[in-house]
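Sending over a structure as structure tokens; questions will come in a sec.
Partial complex: the chains shown occupy the same locations as in the complete assembly.
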């Protein structure tokens, strides 16, 4: 696969639980991270809800898969977790509502990051 | 009529579509990703407050808890119900599901 | 009361079948009758007997079996199923394959038809 790391961004824009996209996106992130590429994850739109504190899907018999984000940088070597500031605001959320430390970016800055990517994976 | 909305209002027109058909004595029930409509400080707060002036609005508690929305984060006068409450509402009103 | 259920969404892509499961369990516990669940559109995938969910994940097949054990008829639409590969050869034994007339019957015989 060559020496240079490939820059890949997951664009997570769906809410958790109502659909499976975010759960299977995380499964992909975990697998990707073991190949030592440069993986980042951008949360925009409803994707920011995946990082909301206090999730407890036990009444639905669904596992809280978003807990993986707590360790995704340390255990799985994902390089960056970006959150779009405008999407947080529109949903009445701020950084203190999120389960883990992230880089909150203005939409314009996030767009510049997208321009650096080899591949964009929307989920 | 019981209007069931199960999609996020940020990505789907389901909430808006339901509100076009809501009438006096109807009930709005938010389930699955639909519960985000009832979050305080979100984009749809004023819309839901408007609905509450004429209609009752319920959220399914299992869906609210799953998504980490605490009771204090819900718009005032939105009520929580469990699946049994959901069943009761369907007994009382003919249901239509949006989106 | 008598309930009929129509479910249209794919069991893994959407939460819809989970919601059906919890709704139906609550209704039965309250003494209501579920005269049938009709699986249409992508919901027919719930009737596939080959599902192998990972441990700790939602288990659609066991949901089907539990509902069946409570006496709920699980009807997979024959036309929607055929198109999607859910047929007599591949259907979960808790489910049955039948025609759209069954959905009409649910609409007529139930006091309430609820769509998920």
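Every chain is named by a letter (A, B and C) in the order it is written, and numbering of its residues begins at 1.
Methods note: a contact is a pair of C-beta atoms (placed from the backbone, for glycine too) under 8 Å apart; a residue touches a chain by one contact, two chains touch by 3 or more.
Computed from a prediction, not measured in an experiment: that's the story for all the values here.
**Q** When all copies in the file are counted, not just the one of each kind on show, what formula do you get?
**A** A x2, B x2, C x2
In this text, only the chains that are shown with their structure count from here on.
**Q** Looking at which chains touch which, would you call it a line, ring, star, complete or other?
**A** Shape of the chain contacts: complete, all pairs touching.
**Q** Counting C-beta pairs in contact, which comes out ahead: A-B or B-C?
**A** If we tally the contacting C-beta pairs, A-B comes out ahead.
**Q** With chain centres taken as the means of their Cα atoms, state the distance from chain A to chain C in Å.
**A** 33
**Q** So the centre of each chain is just the mean of its C-alpha atoms; given that, what is the distance between chain B and chain C in Å?
**A** Distance between chain centres, rounded to whole Å: 24 Å.
**Q** Which integer distance in Å separates the CA centroid of chain A from that of chain B?
**A** 27
**Q** Where in chain A do residues touch at least two different other chains?
**A** Residues 17-19, 60, 62 of chain A touch two or more partner chains.
**Q** Quick check: what residues of chain C touch more than one other chain, meaning two or more?
**A** 15, 22
**Q** Touching chain C in the complex: which residues of chain B?
**A** Touch residues, chain B against chain C: 4, 6, 31-33, 62, 82-84, 86-87, 90-91, 94-97.
**Q** For chain A, which residues count as touching chain B in their complex?
**A** 13-19, 45-46, 49, 52-60, 62, 90-93
**Q** Within their complex, state which residues of chain A touch chain C.
**A** Against chain C, chain A makes touches at 17-21, 60-63.
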